[in-house]
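Note that one protein chain of the assembly has been removed; the remaining protein chains are unaltered in position.
So that you can tell them apart, the chains are marked A, B and C in the order they are listed, and the count of residues begins at 1 in each.
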Amino acid sequence: MKSTTIIALLHGPDQPGLVSRMSSWIFQHGGNIHHADQHKDLQANIFFQRVEWSPTGDAKEEAARFRAFASEELGMNVHVALSTNWPKVALFVSRLNHCFHDLILRFKAGEMNGELACIVSNHKELQAASESYGLSYYHVPVTKANKPEAEAEQLKIVKDHGCELVVMARYMQVLSDNFLTEVDCPVINIHHSFLPAFAGGKPYHQAHERGVKLIGATAHYATAELDKGPIIHQDVIRINHRNSIPDLTRKGKDLEKTVFAHAIRLHLDNRILVYNNKTVVFD
Amino acid sequence: MKSTTIIALLHGPDQPGLVSRMSSWIFQHGGNIHHADQHKDLQANIFFQRVEWSPTGDAKEEAARFRAFASEELGMNVHVALSTNWPKVALFVSRLNHCFHDLILRFKAGEMNGELACIVSNHKELQAASESYGLSYYHVPVTKANKPEAEAEQLKIVKDHGCELVVMARYMQVLSDNFLTEVDCPVINIHHSFLPAFAGGKPYHQAHERGVKLIGATAHYATAELDKGPIIHQDVIRINHRNSIPDLTRKGKDLEKTVFAHAIRLHLDNRILVYNNKTVVFD
Amino acid sequence: MKSTTIIALLHGPDQPGLVSRMSSWIFQHGGNIHHADQHKDLQANIFFQRVEWSPTGDAKEEAARFRAFASEELGMNVHVALSTNWPKVALFVSRLNHCFHDLILRFKAGEMNGELACIVSNHKELQAASESYGLSYYHVPVTKANKPEAEAEQLKIVKDHGCELVVMARYMQVLSDNFLTEVDCPVINIHHSFLPAFAGGKPYHQAHERGVKLIGATAHYATAELDKGPIIHQDVIRINHRNSIPDLTRKGKDLEKTVFAHAIRLHLDNRILVYNNKTVVFD
Partner (left out) sequence: MKSTTIIALLHGPDQPGLVSRMSSWIFQHGGNIHHADQHKDLQANIFFQRVEWSPTGDAKEEAARFRAFASEELGMNVHVALSTNWPKVALFVSRLNHCFHDLILRFKAGEMNGELACIVSNHKELQAASESYGLSYYHVPVTKANKPEAEAEQLKIVKDHGCELVVMARYMQVLSDNFLTEVDCPVINIHHSFLPAFAGGKPYHQAHERGVKLIGATAHYATAELDKGPIIHQDVIRINHRNSIPDLTRKGKDLEKTVFAHAIRLHLDNRILVYNNKTVVFD
């Protein structure tokens, strides 16, 4: 059985001795560092760190003490997590099922350090499949007219399940600025194109029209500005003139699955730090 | 020694029996087909073909006869070339030398079915290197004021050398609509980004600012509308938060070299058919 | 609705006029060629072709007539298929479920031009999942002692379902020479390494031990000689020193899924020609 480790993600203005002070704090509290990765943005003079260690005492208490130390004494922005404390995840879906099945099977296979708590959808198509996987399914229809009420209902579901991450698995609806503020946890989206090219809808049609030779997919954190949030992961696949739009769609689906799953795993492994609308990924 | 083959690139409205009529023509004239690749755009009802064969008689005459047959009797757009007839190539450069050296060494190594005829530059930096490679170098300074005269001089150089292809190896200047019309041969450009993302200048700065996880390069035919010509080849390379803009530039240079060389080779192998501002690449 | 096309895969000794004679035959019988790809191995003087056309008359009869023509009059090895005639597929599995779920979901999503007819396993672990997918599951335990009887039972299942393809989705057992002969249809296997490196078992352990920087997966046709059959498709993924063997296994599973699915799709699209223990893939 794996023992609990503490993982801290930190960033803030650089100052002399940061690595030393943090590692000494951990050492003096009996911790044993397994992995640590520091980076400095020399232009912006910002320091970034991911550090993971085994504590000797109670992991939760030790994590809280480290958080207090890093934020109060060092003035760092700090996120602290326990490796054995798996966040609950809300999966938002629509009718498209490729990311839906792929993610659920990965969670069930133990590939993800998180727990799927609920499925939320504006359609009924994936209800039976969700239930056969043993997952709670909430059907919340969304129209232009009812959007505020629908989002309030979605928020309640997310909160009631204690979710700390929302995953938009080709949910196909824009979440409002208000929702993103109120939900108060990260929201990860998959865009079916290589952003910033072909932002918006129907990217495969756009790509086919423009005659590009590679199509891509982009996983990013959702922000109020559509398709402009911090990019987590991207990949591309080669296409040619023999590929019709349905071929691009099929190739794109494979790409979306792997790019999305990788991004969610990075997040659940506490490997992503957001900063200036960009990500630092400690992989 | 390789014997001469004839290569034909054809496209036009589909009609019954095209493959049969063309292959029968070749067979009846004593030709032996080595490779043939047909494709049909079912939506647009356009037929595309690349066919390569060994003629029995004089290759040049046979090629002319086939061209007449395909255009007059079948109503196809047709380009016919001989494998042993290497086009002369004009290389336009500025100060940046990575594509310059890379391409020249590939031509010298016999990787390209073409002949480097001349180097044209608006700067003097690469003159000595060009001459040490034994290549004719033409220094044509370009300013806002003298652009028409400069382009006239460039055109004369290209024509005097009998060039059938112009290659812009990070030439960094926009060729005018008039030049592109007058030169009357394909012009291949390398754009140091994954078009259509980050078109225009300083794409690595744009990519760094946006926080993308992959940077790319795009080889395309130059057209009057900047960075909008038919895309020939593209590729990407992974970057991360540790990469500064100079790192992106260095990684991008490697990508530009291989993407550009591949595109030029495809062109010189007569593998590219342009159609609706897109390319069909028979590779 | 897509109309039926006929697809022919041919190879044999090259002779003058093959393309012409085949395309003329198709034209004279009222067929309209959609795609055709010819290739010649100049060293071995072997001709290869994949051609796809819309017939005017009854597709099945026309296909039989073409087969007779190509084999008897042209002396070619020929495989002819109808685009609407989806082969039945037997899926052999063991306990590992990643390729199992991935393939079934792809068949259900309509990505594959075939029909999953039955699941055969030497274990019971995937029985419930198979049945929840609505698929027939046959549990055939295999031991050293009962292998001939077990294989006889497996053969009967495959034959009773009229399967024309067997897919070994990490089945983990070697099929005997006798089985491969008797089953009389292609058998596709996925090997969890980049063959020929690390053939045999535990390739991820071998890769970790050797310190390679990329791991791969290989889909190939099964032959009597283990891991030596014709390679259909391969791909690799980058690894680093932070990756433990479980990480390699997880990354490898993703690779196996996409490589395997792509190979099976190529087969079901009649894009693979086997020749000299190698494949010609018309993609």
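The rule we apply is simple: a residue touches a chain if its C-beta (ideal position, glycine included) is under 8 Å from a C-beta of that chain, and two chains touch if they have at least 3 such contacts.
Computed from a predicted structure; not experimentally measured.
Visitor: Hey, which of B:Ser3, B:Gln43, B:Ser132 or B:Thr181 is the one touching the hidden chain?
Guide: Candidates B:Ser3, B:Gln43, B:Ser132 or B:Thr181; residue touching the omitted chain: B:Ser132.
Visitor: Looking beyond the chains shown, say which of C:Ala68, C:Ala128 or C:Leu214 touches the absent one.
Guide: C:Leu214
Visitor: Tell me which residue among B:Arg95, B:Lys124, B:Lys156 or B:Arg250 touches the hidden chain in the full complex.
Guide: B:Arg250
Visitor: Can you list where chain A touches the absent chain?
Guide: Contact residues on chain A toward the absent chain are 16-21, 23-24, 26-28, 32-40, 42.
Visitor: Need a quick check: the contact residues on chain B for the chain that isn't drawn.
Guide: 35, 97-98, 101, 105, 109, 111, 132, 242, 250, 254, 258, 261
Visitor: In terms of residues, what is the contact footprint of the unshown chain on chain C?
Guide: Against the missing chain, chain C presents residues 39, 42-43, 48, 194-198, 210-214, 216, 230-236, 240-242, 244, 276-281, 283.
Note that only the chains that are shown with their structure count from here on.
Visitor: Count the residue numbers both chain A and chain B use at their shared interface, divide by all numbers used there, and answer same if that is over half, different if under half.
Guide: same
Visitor: Between 0 and 180 degrees, and as a multiple of 5, what angle does the rotation take that fits chain B onto chain C by Cα atoms?
Guide: Resulting rotation angle: about 180 degrees.
Visitor: If you average the CA atoms of chain B and of chain C, how many Å lie between those two points?
Guide: Using C-alpha averages as centres, the distance is 37 Å.
Visitor: Per the centroid of Cα atoms for each chain, what is the distance between chain A and chain B, given in Å?
Guide: Centres of chain A and chain B (C-alpha means) sit 42 Å apart.
Visitor: Where in chain B do residues touch two or more of the other chains?
Guide: 39, 42
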